[in-house]
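The complex appears here without one of its protein chains, the remainder shown in place.
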Amino acid sequence: MSPKALDLDRIVKVIADEMRQRTDRGKVAHYIPELARVDPRQFGLAVIDVDGKVAAGGDADVPFSIQSISKVFTLTLALGMIGDRLWRRVGREPSGNPFNSIVQLERERGVPRNPFINAGAIAVTDVIVSGHQPRESLGEILRFMQFIADDPAIAIDQAVAASEKRTGFRNTALANYMKSFDVIENPVDFTLGVYFHHCAIAMTCRQLAMAGRYLAHGGRNPSTGLSVVSAERARRINALMLTCGHYDGSGEFAYRVGLPGKSGVGGGILAVAPGKASIAVWSPGLDEAGNSHLGRIALERLAQATGWSIFG
Amino acid sequence: MSPKALDLDRIVKVIADEMRQRTDRGKVAHYIPELARVDPRQFGLAVIDVDGKVAAGGDADVPFSIQSISKVFTLTLALGMIGDRLWRRVGREPSGNPFNSIVQLERERGVPRNPFINAGAIAVTDVIVSGHQPRESLGEILRFMQFIADDPAIAIDQAVAASEKRTGFRNTALANYMKSFDVIENPVDFTLGVYFHHCAIAMTCRQLAMAGRYLAHGGRNPSTGLSVVSAERARRINALMLTCGHYDGSGEFAYRVGLPGKSGVGGGILAVAPGKASIAVWSPGLDEAGNSHLGRIALERLAQATGWSIFG
Amino acid sequence: MSPKALDLDRIVKVIADEMRQRTDRGKVAHYIPELARVDPRQFGLAVIDVDGKVAAGGDADVPFSIQSISKVFTLTLALGMIGDRLWRRVGREPSGNPFNSIVQLERERGVPRNPFINAGAIAVTDVIVSGHQPRESLGEILRFMQFIADDPAIAIDQAVAASEKRTGFRNTALANYMKSFDVIENPVDFTLGVYFHHCAIAMTCRQLAMAGRYLAHGGRNPSTGLSVVSAERARRINALMLTCGHYDGSGEFAYRVGLPGKSGVGGGILAVAPGKASIAVWSPGLDEAGNSHLGRIALERLAQATGWSIFG
Partner (left out) sequence: MSPKALDLDRIVKVIADEMRQRTDRGKVAHYIPELARVDPRQFGLAVIDVDGKVAAGGDADVPFSIQSISKVFTLTLALGMIGDRLWRRVGREPSGNPFNSIVQLERERGVPRNPFINAGAIAVTDVIVSGHQPRESLGEILRFMQFIADDPAIAIDQAVAASEKRTGFRNTALANYMKSFDVIENPVDFTLGVYFHHCAIAMTCRQLAMAGRYLAHGGRNPSTGLSVVSAERARRINALMLTCGHYDGSGEFAYRVGLPGKSGVGGGILAVAPGKASIAVWSPGLDEAGNSHLGRIALERLAQATGWSIFG
């Protein structure tokens, strides 16, 4: 069932060609000024199989703002720090609401529904900060990203981080709201500062696919054999990505693509074909639910061509 | 990775033994009088692999009310009738609300979020009724169930259906509410009558696991090779089960079990291990989200022992 | 401060003249077919002062469907039957939602926020039915209306009642929803049947103003001196009309008009100037909140000209 490496190169090329030609590209996120300036005509795709072979196409080596995709990695880190105690502060259910909704928080007394909506990711970041200075926490996140992507050059785009901080009133509202229920333990400014900065990490599709390998391969880096998390934890993070990874478009993504994935408003999506491959796609235009329009279509093509859907 | 048939017998036995001894059994659904009388000490499990081999344990041959599990089969039928036009009347996103919530319907103008919450399943039933007499539609549903389970003895428990009808005020509210938005096309009584009756179908774990084989095997009955739906449709129904199959406990089920599944308030769960097996479990006691308490734990054990999780 | 009877005639005439000429008339209710056929160019106004003197203008003698205005009278009747026990089944707070919203019912377990939203009025009607046949209950309501309006000719418009019944899916949803919480005690069909019929009572402005006198005059008919309710109860019904009488436009009505009032989607409004007058106005076109557009403006003019605002 798994396609040969040779086929993968061809599949990626065909997809990148189709995406380059499509005129329906969605809308670039406008609420962060720095992101609004990104050229919507770009498209990149990188697939790394279990043998470490990379198939890349389009703008796979252009860095973009990973935004909410960083939530997968901060979740991994926070679980490493406090384990299942994390789930006292954040739930594991799809929210049925947009990514930045505050309605659910009121109904459920400040506990976000899952770690992939903004409120939940801020609560997860708060676990990582946990008494440290923002600079230290951010350093830890960045070193983790560099380690799993095997690339010390990964960095934060400070212009995006600053832009985000200046305009992040809704996230500030979410954080203060949770603070009023003691779900946030550190000073709101500390936690939000770290949150805004880890969302502003810039990566290429190739780097992102590298970083996601542990989720595709039972918690281990398949090249080095080094364990990042246990196999069970990798499975569970994949499950959370499947049910909650695309905000209020998660059901649609599962229905069409059939792979665990996490999107960001920068237009990137990290997807995981368990046992098969780690995949990163990027195209800046978003659909109505805030997920990359061409990114989702490209993954749908890829899943069809490879038979990688987890649903049969 | 896939366990041998021999192992499967042993695994099922071990699980059935553990479940028989547990004292935490959840609470039997009380809102339908007929269901409230069921003995909570019962537990059944049946697993049918790709070769048709059955491993069964506990009360796997005691019939129970399949309730919402029937929604998987009516969805299959309705898609067969009108294809993707179905999605004009019902969405594909997790609801973030209890199974019988009406709040979301108001916000989204009468269109239910997915076919597995009550409102969505009523809308799907309305598609099946579509101008026919309730008796005919019900006959069609029943024949379909008998066909896929390869068992002409499957029948409706009329006492449960009558009990449901007498007490189904909330479902009557949902149906009338959708009717006010023209999402229901037939007389409300017709559609609800069919809905109450197909929820009252009684099946054993063994029969239910038989009925689910097409979802595990690319839309086909693996014994006869006969196609029930296309492979793509089977995948998509599995995806919907994964994201929406356990009401507001769907995220938790994906996180812990890692298999597509659909639960009913009768205590049954149909689960699918794509390419591997069709699984039915039953234990009447429910957890807070309305899903079988021991059923979920049993499936968690099974997925761990077999390595069947779709998440790696 | 109170204008002389002579002035009142002139004030009513000036207002009726202005309203006849205005071209902004709102939109006639379309969801009940019979109401949708009413000519939007009509306008009527009747004011009855403490001495029983009537000032009437425009189409004050054309009957119209009183619709939700009937809720004031059924509330009066139900309070007469079971007193403050009524408040176990319905609240006394503005709803912050449209008149036919079901959202609040879910949040507050089937107890409507006040007796003037549809759900609340259905619950009040259920108190009146209370074990009787619908025909008897309806007879009782009608006799009460005839008594307080001192006019045995007041009747139900059967065509409107039938139209309402055929299309009242949303009200049927509300009633079944409350029934699921045991807030409705009689068969849903009984209670809804009575509700649809009392909403279909037809009255003229003159009749309606007559019926409202007890609210303006301490619970008594000022002509006969006969008591309908205690002075305290009249005050309290007025308070409920002020805070809840115009659905989600109640705040606006209080702000602009400053008189207790109750509107109906037939375009009528009953208003009360405590100690001064009972007022009925009618114009079929509605504003966005479902209240008579010209009716509200006319009452604003009247309150300004007479100084009758209860707010100073």
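Assorted remarks:
Order of writing sets the labels: A, B and C. Residues in every chain begin at 1.
Quick note on the criterion: contacts are C-beta pairs under 8 Å (C-beta built on N, C-alpha and C of every residue); 3 or more make two chains touch, one makes a residue touch a chain.
These numbers come from a predicted model, not from an experiment.
Within the entire complex, contacts from the absent chain reach the displayed chains A, C. In the complete complex, the hidden chain is touched by one of C:Q104, C:S137 or C:S263, namely C:Q104. When the whole complex is considered, the residue among A:Y177, A:Y247 or A:W308 that touches the unshown chain is A:Y177.
When the omitted chain is restored, the residue from C:T125, C:N171, C:S250 or C:S283 that touches it is C:S250. Across the interface with the omitted chain, chain C contributes residues 91-97, 104, 113-114, 215-218, 231, 234-236, 238-240, 242-244, 248-252, 254-255, 258, 260, 272, 274-275, 309-312. Mapped onto chain A, contacts with the missing chain fall at residues 101-103, 105-107, 169-170, 172-177, 179-180, 188.
Methods note: only the chains that are shown with their structure count from here on.
The distance from the centre of chain A to the centre of chain C, with each centre set as the mean of the Cα atoms, comes to 55 Å.
Inter-chain centre distance (chain A to chain B, centres taken as mean C-alpha positions): 32 Å.
Work out the mean CA point of chain B and of chain C, and you get 48 Å between them. For chain A, the set of residues touching two or more other chains is empty.
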